[in-house]
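Note that this complex is displayed minus one protein chain, with the remaining chains in position.
Chains: A, B and C, in written order; residue numbering restarts at 1 for each.
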Amino acid sequence: MNKQVELKNKRIIASKHVKLGQKNRMDQTYTDINDIFFKAEQTPNFLTGSEVIREAIKRCSVGTSVAYPITPQSEAAALIGEIYAEGYLDEYFRGESEFAVMGQCAGAAFGGHRVFTTTAGPGTLRAMENFPMWAGARLPIQVCVTCRGVNSPLSIQPDTLEMYYLLETGMLVWHAETAQDLFDFIMKGFIVAEQPDVHVPIAVCCDGFFVTHTKDTVDLPPLDLTLTPYDPYQNPQPVMDMETSPIRMMRDPFVMKSNYISYATHASWQQEIKAAVERSRKHTIPLLDGLIDEYNADRELLIVASGTAVSQSREAIRLLEEEGIKVGLVKIKTIRPFPTEEIRRVTKHAKHIFVPEFNVVGWLAREIKAIIPDNERVYVGPHVCGGMTMPSEVIVEQIKIQLGMETTPLRM
Amino acid sequence: MSRMNIRISGLGGQGAVTAAHLLAMAANRDGRFSISNPFFGAEKRMAPAESYCRIGTERIYDRGELVFPDVIMVFHAQVITMQKSYTAPFYSGIKENGLVIINTPTDLLNKEDHQRLEDLNVKVLNHDATKLALEIGKTELSTNMAMIGACAGVTNIVTIKALDGALQERFGKKYVASGGTATLDEAIKKKYAKKEQLLQANMDTIIESYRLGKEWAEKQDLKLVEV
Amino acid sequence: MSQYQVLPGPEAFLPPAAASMGNVLPDPGEAHIEGRIVPEDEAYEVFARKVLGAKVPTIFPGPLVLWKWNDHVAEKAKAIRELANEAPMRIIPMADYRPKYPKIEAAVEINPNHPNLTIWHNKIDVCIFIGVHCHQANLSLKIIRGGTNCYTMAMCAMAGHEDACLSFRDADLGKIRKLIDAVKKLKSEGVESQAIPFKQFKLSRAGLVDQSAN
Partner (left out) sequence: MSKEKIQICEDLADVMPPEYQELVATATYGNQDRGWKDIGSSKELIEQHSLCAGCPESIAFRYILASLPAPEDTVFVGSTGCTSLVFPHVAVHNIHSLFGNQNAIASGLKRTLKSRFPDVEKDVVVLAGDGATVDIGLDMTMQSWFRLEKFTTICFDNELYANTGGQESGLMQKGFVAKMAPKGKNFEKVRLAEIAREAGCAYVAVLTVSKPNRVEQAIKNAIYVAREVGPSFVQLYTPCILEIGKQSMEGLDEMKDSETIGGRFVQKEYITDEAQKLLDSIKEETKARKKAAKEAKKSVNA
């Protein structure tokens, strides 16, 4: 289905209404995303994920951010407030619920701002009605989802089940493994989502606490570089600011009623959102260096994972290596668009495919099973959920059991 | 590749999260790889709070609750007596040849606990951190300093110089903290009108504990993992 | 898997979006023809051949060139009229995107929600969209491909349209003029317009202007 896009020269359309090299009110220089990441010097910092979100937003020329407290994203949302007070953003306020916040974000995006917000767990589900609306209205809003459990009984701990609900909203869904990914994905996410041929919202997801509250080493580009601001007129739809003539359309019109019924429009509209997500591949591949990362992926034993599960798998592979068991690793960075062709290619020679996940349903395993031949090769797990941790020893044990090897039961 | 996994169990408000961050920051300054993260519920003061610090010679990816620690630090007696920890018993998962440092003036373990730890050749240091904190740091809030000092003294996992640097970084500049931690920071800052005094008192607590830890370690036949 | 070809329809009750079939948009300096990425110059010639070979070649100008938000747009409108006269091509506007109520006048307008009415009514076999917002253009192009046999082209100011049979990207005044030049060149080589003779309609505030008097 999905044609493999060649990694050619980096082609990203930057905003046309300010010039690269100009300075903003914070004395930062508008800089091309490629220069920020691939030319500027990167300095290591030891930061929590929440601080990393702040550092990314400082360099993104964001117009509006709307905040609402919910663990574990509250710190990040409050820190964005602090940099708003310093002058980095044009607008910032606390909304009254996630449903309202996502509406406020939509209003700001309709009006022509670059918009960023954060949410988590039950907040993501409360906001849910807005996400397909954002996508349908072609609003390139970025929401950072710091995953936590969504079910009753209540849990504030990480669980990626909420990402499953986001998969068919029409948003781009990326999954950060580490604080470094989180930083990179936030900045690059704006650029990809705002391309005129893409122009759909993006959810940059990370695992709560494991990323947000973990202090880790992150390479940052200089603070005096920032992205060019969003250009609302590089838009596949009219901007709702009465700066163009009054084109009579609602940005998401009722074409369903009475005499002007057109279900062909509705169907085509949905197809167009899906198409926009597909088009993002071309822009994402050069910026993220592919939709997946692969390490010894030609091996017969393969782990395919996203988010923190990748980190835990890296450790598990080290442990297995010590015992002479060689396992390859595939890290999926974008869940939407799903790297269908890439996964088909790298799993071609695998005899066993393990998909460790931090959720009870194993949605990533389902996604993989749906697209590869001989999918009985996929072992759905190991799983943890509800906020449990996934020690690398558990992955090791499960792989050995699956291979019929002897294991000593894990002592707790 | 070698790695030391440190698990810290305490009660909300004792600075367990700060302690793990400081150890990780110090290790980072020493040129090692480190990562630290907290684990807590939705409650605040006096509820179980855990934090984890992993220090190693190579890039560390492992995150989340630390199930198989080399070192366990217990910040409060209730972790043991009231089972206020996420794992029970508090030493579950400890690796062979491990180390347990407990903030207590007296032995809190029963015979069975001692036997199980001995079987794994795990050494136990009873370290009266709160007393040291009150004597040198002039506040109970420095208990975490006394604990990381002892940890560094016994394990050599971080240098005093690096701890000093980490302390300056943590309290010397604006720091991201959750609401509760921020309030505690304010309380301790109020106690010490001058920032240098606060840093000095904390450092003194660390150094004295470090000395005591080192002294104890020399008398033990420690086979702890070396990083 | 072989390349999905974006050909005139009628393709299906609900054809897929070409992007979902793996078709990608051209890069700057390129265009695409039926799903193939080609150098832009090649596309100008194909455009001219399609227009001159058609019975009812039509330009669908959109709001971005119909409404005069600046003088540059007025220049584009002028060039579009020139193109229409040169080929010749009909001009049928897409003035806005609302679902029209109570009825679409298929003879004189096109609506993104029911583009086929206009294609069928006027028997349009080749068309080009210019100045339509990308989202709306994509809806129309796909609906047209689904239900008609019209060869669709698009002059896009942004990244192009893989749902058209042929599309240009980064459209500006210069590129619209290049369309005119391509038609002129082909004509000078002896290619003649196959268009059925027609008179471009005129509208006023009162409605259709009767031109038979002239």
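Here, a contact is a pair of C-beta atoms (placed from the backbone, for glycine too) under 8 Å apart; a residue touches a chain by one contact, two chains touch by 3 or more.
Quick caveat: nothing in here was measured; it's all calculated off a predicted structure.
Counted over the whole complex, the shown chains touched by the missing one are A, C. Listed residues A:95, A:222 or A:386: the one in touch with the omitted chain is A:95.
The chain not shown here is touched by just one of A:36, A:80 or A:106, and that residue is A:106.
Interface note for the absent chain: among A:52, A:67, A:133 or A:163, the touching residue is A:133. Not every partner is drawn; the one left out touches chain C at residues 61, 65-69, 73-74, 76-78, 80-81, 91-93, 95, 98-99, 101-102, 105, 108-109, 200-207, 209. One chain is missing from the display, and on chain A it is touched by residues 63-64, 66, 90-91, 93, 95-97, 99-101, 103-113, 115, 129-130, 133, 137, 238, 240-254, 257-260.
Simple rule for what comes next: only the chains that are shown with their structure count from here on.
Computed centre separation for the pair chain A/chain B is 34 angstrom, with centres defined by C-alpha atoms. Chain centres here are Cα means. That of chain B falls 71 Å from that of chain C. Chain A meets chain B in the complex at residues 46, 48, 50-51, 54, 71, 74-75, 79, 154, 156-158, 178, 209-211, 213-217, 308, 310-312, 314-315, 318, 388-393, 411-412. Remark: chain A residues 1-3, 5, 8, 11, 13, 138, 195-197, 234-238, 243-245, 247-249, 253-255, 258-260, 262, 264-265, 267-269, 271-272, 274-276, 278-279, 281-282 touch chain C in the complex.
Residues 1, 21, 24-25, 28, 33-39, 41-42, 61-68, 87, 92-93, 176, 178 of chain B touch chain A in their complex.
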